[in-house]
Structures are given as structure tokens and as C-alpha cells.
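Every protein chain of the complex appears in place save one, which is left out.
Take a look at chain A:
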Amino acid sequence: MSLFVDIEKDLGSFHLKVSLETDGGITGLLGASGCGKSMTLRCIAGVETPARGRIVLDGRTLFDSEQRINLPPQQRGVGYLFQSYALFPTMTVRQNLLAGLHREKDKARKQTLYRQAVELLGLAGLEQRRPAELSGGQQQRVALGRILVNRPQVLLLDEPFSALDSHLREQLQLDMLRVLKDFSGDVLLVTHSRDEAYHMCGRLAILDEGQLLRCGATKEVFADPGSRAAARLTGCKNIAAARRTGPNTVWVEDWGIQFTTARPVPEDLCAIGIRAHYFHPKAPANRFEVEYTGQIEEPFEWIIQMRTPNQTPGTPDIWWRMAKDKRPNPLPAQLGVAPENILLLTR
């Protein structure tokens, strides 16, 4: 099971150029709003046509600009879960699910598959309702059921949780993972939430202004995002321009600090990133003086804002985040960062 995508399309304000391959499990596509994530999915589903490129699903060419192949969406075998779920508003839950089963001609089998879907997605009792009478989570389950009974070879999920209340999200993510466990094809999940990407996706691709910045195992991408935009999208708060000074040392002019790194510093290094959780009062390496400028209290964490004594005026404060019970009192005059926690960024 694999989906190969290599497409280009001009989107007015920027040029979309995505090349990625899935090989089992859930692949995330992380990016800010309007970076071309949804357009990529639309091109794969066939409801939008790329300018150039190729899309191959399990050895079957869905689109090839050179060979002039462009299968209609009906023949692609691609399941597409829309952000708004796109349930047919005048049909009941039952009719919506049966619309996904329209290819099944055997009446008895159709009924069996329908009952299985109702069971799997917990829709019993809702079958005669219309989409407007369902909650967001229920609508999502109906939409997912309608797609799964259609037996697609690959599943595209377009920001599936963004329309839902935040307190429901984690539970619904778990529910979806449980439902998708039995799905044999690959899944491509588009999201702008790094938490969602981290929870759900084994592999992750990062998209910024139509360009694919990084693609790899999710944990590796978070540990080594490679570029400033990718670091920011994976939630890194502290990013500063940096210069290579040795095989394992970098100089950050704006902070006036030299850091030692665990990874070898690449020749074309242009910035470093340090996640807000990675400062530690007792870390022995990379110690530096700090002055505190402000703090934000969250339910379970503190965000401390600080500057170094030699920090260039006008540059953003450095953010340090910690669990409430880990907050030292008083705040220490010096902090350190483990060498393996310095993100080396080349773009």
C-alpha cells in the first residue's frame, strides 16, 4: 500500500510543489492555514487538477501530466473526509451511509455492510436523523462511515478535528485511531496542529507556502526540523540567527551566547532553535545569565519570559516553559541547555 505524489500547481500568491510518498500507517501533512495542504489533498482526490506531475496509488496511475492521464474522482478509490464533513443535508444518516454503498448491488450484503458501519461508528439510534440534527462529533463519524463503506484504497483527512470543541478533540482522536486500526490503506492527515500531528501520525511532512520542507518519522522531524519554518510549525518558540564557529559550536549574535551542540553543525547553518521546555536550571552545559522580563500563568504551566544581559534590543524575549510544580523559587540567575536539545536550522 503506497501513495506517491509529485505535483506542482500555481496558486496565485505562491507555487505549490509537493513531493511525498506514504508507506503504511498515518502520514501527517503539517502546515499553517493556506499553505497548500488542502489543495494537495484536493489534487490527490481529483477534484482539482495539478499543472504538472504524477500521482500513483498502489501502482495505479491516477494522474500523469506527461502521459495525459487524469482519472475522474469517481475512479480514483480515494476517500476524502472534508473539514466540514460535507454530509448530504437533505438525506438522513442512513441515506448518507447508503450513498457510500451505492456500488454494492447485492441487497443482503449491502445491509450487512451498513449494519457493520453503524456498529463500528456507534451510530445506532441516529440513523433517521439529518446532519443538522447531529453534533459535530457525530457528523464526523457519519462522514467517516460513509467513506469507509465505500472501501477506498487511501484515506485523506482534511483537518478532521478543527471544527470541533477543543475538549472533545483528544477523545475523538482516540476514537478515530480505533476506527482506522482496521483500515488497510494508507492515511494522509492534514493538520495545522502540531499536537494532532504528534498524536496521530507515524510519519510527518511539513509544508510551508507550497514547499515541502521536511518529511520523515514524526519524532525525528520534531527532534530535527531542519528549517526555521519547520521548527516554528513544530512549536519551537525560541529561534535566533546563528553562525557556525566550529564542528560542534555555534555563535548566536542576538543573544551573545556561544552554544555547544551534540549534532555536528552543518556548514550552511543559519539559525538555531531551542524549545521552551528545554531550559533547565541545573543543566551543566551551555549555561548563560538571564534577566526575567515577564511571565504568563497557565492552568498547569508557567511561561517565563527572559533576556540575556547582552541581548540585541528589539529582538523577541526568550520563552521558558515549565510545569508549575517544577518552578524554582526564586528563579535562577543562570540556565543551561543540553547540547542535544539545540535544533540546528539551515533555512
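Odds and ends about this structure:
In the analysis below, contacts are C-beta pairs under 8 Å (C-beta built on N, C-alpha and C of every residue); 3 or more make two chains touch, one makes a residue touch a chain; residues count from 1.
Here, contacts and distances are computed from a predicted model.
Chain not shown in the complex: UniProt lists it as "Molybdenum transport system permease", one of "Molybdenum transport system permease", "NADH-quinone oxidoreductase subunit F", "AzlD family protein" or "Methionine synthase". Within the set A:Ala86, A:Ala223 or A:Ala241, the residue that contacts the chain not displayed is A:Ala86.
Residue A:Pro73 is the one among A:Pro73, A:Gly216 or A:Gly235 that touches the chain not shown.
Listed by residue number, the positions of chain A touching the unshown chain are 42, 45-47, 72-76, 78-80, 82, 84, 86, 88-91, 99-100, 102-103, 130, 132-133, 146-147, 150.
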